[in-house]
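With one protein chain removed, the remaining protein chains of the complex are shown where they sit.
Entry: subunit A
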C-alpha cells in the first residue's frame, strides 16, 4: 500500500521540472543584466572571454562533482586534491620546460588514482563518502605539507602555465580565446556526451535508487567508482589551469570542494543523487563566478562576500526546494 502511494510523487516532480536548467538560466540572465548595467564593458567579447577562461577551473570541478553527486555520493577531497596537484607539479617540473608533458600526464594519473581510492573505499568498504573524502582531504593536505616541508618548492614552467593564463589572440569577433576556455569546451562536450551515453543513464539510475539499479543488473560499485575517478580527473585538469593562472600556493584549492558542491546544487542537482543535469551543474558554477564578479563591480568588500554568497545560495535552494515539494 505505502509503496504504491509513494511512487507517483517523484514522477510528477520530474515532469514539473524538465531538465531543471531553466531556473539557473533565469538567475544567470538576471545577473548578466545587473552586470551589464553596472559595467557595460564587461560584456564586450574579449573581457567576457577572459572571464569564462578564469571561471573554467571551477566549472570543471563542478562537472566532476556532478558525476559523484548524481550517483548519490559526495567528494569533499577535490579542493585538497587541487592544492596537492599544484604543489606536486611545481616541485616535479622545477622550472624545466622539458618535464611539462610527463608531469601533466602524471597529474592526470594521480587525480584518477585518488578518485579510484575514494571510490573503492566508499563502495567496497562501505564507508560513507562524506567520511572517505573527508579523510582523503586530511591525508592529502597533511601529505603535501609534509612532502614540501611546509613551503612550496620548485616552479612551474612557462609551457605548463600557458594553459591557465595564455590565450589565442586576434580571433575575429571574439577578440581572444583563452586556452582554458578551449579545455573547458572540450571537457563540457565530453561530459554531455558521457551523460547521454549508456553510462550516463546508469549513473543517474544508481543515484536515484541503487537497489533498483542493482536488481536490474547494474554493478553499482563499479559505476560509482568511475564517478569518483571522473571527479579526480576533473580536479587534475582544474589544477593544471589554476596552477597556470594563479601560480603555486598551499591555498590554491582551499574551499573549492564546498564551492563546487554549492555550484552543483545551485544548478538544480539534488544532493542524494538521481536528479539534475551536468549542464545545470556547470551553469551553477558559472553563476557563482558571475556573482563574485558582480560583487566586485558593486564594491562589496571581500569580507562581506561570503555573507552575500550564503544568502544567495540559501535563497536559490529554498526557492527550488519549495517549488519541487509543492506537488
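Operating definition for what follows: contacts are C-beta pairs under 8 Å (C-beta built on N, C-alpha and C of every residue); 3 or more make two chains touch, one makes a residue touch a chain; residues count from 1.
The rule is short, and it goes like this: contacts and distances are computed from a predicted model.
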| item | value |
| --- | --- |
| Hidden subunit of the complex - UniProt protein name among "HupE/UreJ protein", "Fe-S cluster assembly protein SufD", "ABC transporter permease" or "Stage V sporulation protein AE" | "ABC transporter permease" |
| Residue of A:174, A:188, A:218 or A:313 touching the missing chain in the full complex | A:313 |
| Where the unshown chain meets subunit A, residue by residue | 6, 121, 125-128, 130-132, 134-139, 141-143, 145-146, 150, 258, 261-262, 265, 270-272, 301-311, 313-314, 317-318, 321-322, 325 |
